[in-house]
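Missing here is one protein chain; the remaining ones are kept as they sit in the complex.
As written, the chains take the letters A, B and C, and residue 1 is the first residue of each chain.
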Amino acid sequence: MAIMRLGRVQIRVPNWEKSVHYYKNVIGLIETARDENHVYLKAWDEHDHHSVILEKADSAGLDHLAFKCETAEDLDIYEQKLIEYGVEVDRIPAGYRIAEGEAVRFRVPTGQLVELYHEIDVVGNGMPLVNPDPWPDGLVGMAPPRLDHLLISGDDVEGTTKLFQDIFGFRIAEQLIAEDGESKIATWLFKTNTPHDVAIIKGPQGKLHHIAFWLDDWTEIRKAADLMGKNKVMIDAGPTRHGITRGTTIYFFDPSGNRNEVFCGGYITYPDSPTITWTTEDIGRAIFYFEREVNERFTTVFS
Amino acid sequence: MAIMRLGRVQIRVPNWEKSVHYYKNVIGLIETARDENHVYLKAWDEHDHHSVILEKADSAGLDHLAFKCETAEDLDIYEQKLIEYGVEVDRIPAGYRIAEGEAVRFRVPTGQLVELYHEIDVVGNGMPLVNPDPWPDGLVGMAPPRLDHLLISGDDVEGTTKLFQDIFGFRIAEQLIAEDGESKIATWLFKTNTPHDVAIIKGPQGKLHHIAFWLDDWTEIRKAADLMGKNKVMIDAGPTRHGITRGTTIYFFDPSGNRNEVFCGGYITYPDSPTITWTTEDIGRAIFYFEREVNERFTTVFS
Amino acid sequence: MAIMRLGRVQIRVPNWEKSVHYYKNVIGLIETARDENHVYLKAWDEHDHHSVILEKADSAGLDHLAFKCETAEDLDIYEQKLIEYGVEVDRIPAGYRIAEGEAVRFRVPTGQLVELYHEIDVVGNGMPLVNPDPWPDGLVGMAPPRLDHLLISGDDVEGTTKLFQDIFGFRIAEQLIAEDGESKIATWLFKTNTPHDVAIIKGPQGKLHHIAFWLDDWTEIRKAADLMGKNKVMIDAGPTRHGITRGTTIYFFDPSGNRNEVFCGGYITYPDSPTITWTTEDIGRAIFYFEREVNERFTTVFS
Partner (left out) sequence: MAIMRLGRVQIRVPNWEKSVHYYKNVIGLIETARDENHVYLKAWDEHDHHSVILEKADSAGLDHLAFKCETAEDLDIYEQKLIEYGVEVDRIPAGYRIAEGEAVRFRVPTGQLVELYHEIDVVGNGMPLVNPDPWPDGLVGMAPPRLDHLLISGDDVEGTTKLFQDIFGFRIAEQLIAEDGESKIATWLFKTNTPHDVAIIKGPQGKLHHIAFWLDDWTEIRKAADLMGKNKVMIDAGPTRHGITRGTTIYFFDPSGNRNEVFCGGYITYPDSPTITWTTEDIGRAIFYFEREVNERFTTVFS
């Protein structure tokens, strides 16, 4: 009876062949379907048909992000709430995307398209539901078990934050506050028990800072970094730890220039978790706890 | 507007002094209050006043377990639902326990006392809410960040499972099914996004199999085991991995004979996560994936 | 100008097909040659042609162990020393084994055949010697980088220990002393800077307790255990830590009944490292530090 998770991101990848190869063989996602301009991918431990759609395009960026809702009725309820909130809403018909049902689409104040959906084919995680092993054979690359979160940018951070809070019941795990002591430069929002399902940062309107894949272990972070070395992936920052969320991390770029993250760790959140606030004089430590300084590329490159 | 988490367990510890020392210095919980017959403890990353209460007693065992609800109204709503379900319900007045408000108390079919509460003093996790470090100084022992789950035993596993499902919306992550292919020998239930907040197994009525503390890392499991070696803690099984939940684990006993677990890992759950079923011929692998056999003590000792 | 390392073990494997499959696909050794009754294997980071030879046989056990010497002259020097010491010595001609030169062969007081050799084909570790990656692609199974040590049994532990000390300059890293406070039940001997290259324990004459493969990381130990679970390998003990050597470990059996170990960690040794002594009342903690007790199988099964 609510949003369950960040279920899908659709990413534009101008460098098409290399990007498809990269997401399949370096990240290690599994292709589940393909049409002329899209490749549908899932992480190995996800049961749904796909969580990442690559789109052949002229420029890099985020086509949209989508939350999976628990019930079909959630779409109607949320649609009504959005309309009452003054948000323009579209319906995407079932079958518009492979293996998916209807979706509700709207734009958040920071400019990104967001969809809500419930129906999607379930293909399983490659293991039986009776007496399974802990992991399947044949994993390749970094092999993240799942998509974790994304960070989007735009002007009205507070507007998008408030919308996610008011309509969907997201809560603020952490926030970065401007020197005025009040206005939000960035927010990290959770709906699950993780430290963030989506984050929003002041920056170019309608843009993507990064999508993040979950890794289970600091040792998996090292393996991911080895694979970046082997495959000449461009690293932006890390391996390091975030002050925000406490998670360990590497930022790097796909062959089309979209920033990816592998993320591991962080604390558990609950509805009563207190919001942690960061001030700008500690921004280095907030973003990269070990080094306590942020490289310029990290704060200026979006896609 | 729901149960948020397993918030508290109250454990009977006949071997009083040694047990208090053990939970504080070997497990590494923090004492927050004490009266004549109780010591109140919290794990370092919990914000509430306590999550474990030790009770001076003649025999080991579980006094009760308690779930923290999101709002005060949840208590009324759940109370009403329980009454309609035919369950006898008590109210524990505010102030009955140190730093706590009112609680709703009832007994589940497997015989354990369960409480629901909302009010409890918030004492924080030892770090500021502005610009914090990822962990505080001065941690001792295994230093789990939080209580994770517990496993209770009794005759009517299906009754307690159904009650948790029907009244509180718990879901079954995994289940162990008898040779008849139908009746449940054990269930692992989640309300958060973890693989289990509470589990129920066929066994002596009203008893405790173990309480489990969360550890972040397989390396923390090794450190916990080292501390068991150093402190002559009796290990029951592990370090090993569960087939069920995929988590890594050690089982061991407190000085009073209550079984403890340190648990790490496992997958994320959502309302649409499929239930995984285990059959009895694979019970060894289900419980201890590496060894594929269960020691007798593990299946026969409860407290 | 001395023994460089434990270079080779030859193991008898009656359960031939399954054992060959196991050493190649579960342990993850690489086949480099084969004749009618032997398969030659190397671990991935070894440069020499082979370190493990499997031998088709009627019963499990150790055919021989062999040390690689730094120079061809070492063979003559050691041969002379052995003869002066009263040990009967044979020469194995070049070509007796695939890819090897001459060897000097003798029997130690505990009954095992030991060889010394220098010449062996160098096949490399699968990576270039110019600008290599840290690890090659295509590793399978536990993928240990190298053979580490072995533990042999027999009656005259002190005789074999003394021979290794007097002739080859091995030193005692650790020893287990009988209740008389003097006689050695077991010794752990090093020639490299590791805590042991070979160990000797009181037990059936001329037998093998285990051969051990090196793993780099506690996380690799977990992965090895996962593979034991997946492949139904019989575990003897572990994952655990040794008091002796401090190493982390799993003991398990190949399909022919030879005990294997994966070993990780331990301290560095030097010629001036003090010998650590264990007494029998602490034997549990010496062998398995976490559990502080030794299962009967571990002390009674040899091959």
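What we mean here is this: a residue touches a chain if its C-beta (ideal position, glycine included) is under 8 Å from a C-beta of that chain, and two chains touch if they have at least 3 such contacts.
As the structure is a prediction and not an experimental result, all values here were calculated from the model.
Q: I'm checking contacts with the chain that's been left out. Which of C:Glu17, C:Asp35 or C:Glu70 qualifies?
A: Of these options, the touching residue for the absent chain is C:Glu70.
Q: Which parts of subunit B face the unshown chain closely enough to count as touching?
A: 133-135, 137, 217, 219, 226, 229-230
Q: Against the chain that's been left off, what residues of subunit A make contact? List them.
A: 218-219, 222, 225-226, 228-229, 232, 235, 239-241, 243, 248, 250, 285, 289-292
Q: Tell me, which residues in subunit C touch the chain that this view leaves out?
A: Residues 4-5, 45, 47, 68, 70, 122, 124, 129-135, 145-146, 192-194, 214, 216-218, 241, 243, 246, 265, 267-268, 270-279, 282, 285-286, 289 of subunit C touch the chain that is not shown.
The rule is simple: only the chains that are shown with their structure count from here on.
Q: Suppose each chain is reduced to the average of its Cα coordinates; what separation in Å results between subunit A and subunit C?
A: So the centroids are 48 Å from each other.
Q: I'd like the Å distance between the centres of subunit A and subunit B, where a centre is the mean of that chain's Cα atoms.
A: 31
Q: Residues touching two or more other chains, restricted to subunit B: which are they?
A: 218, 241, 243, 285, 289
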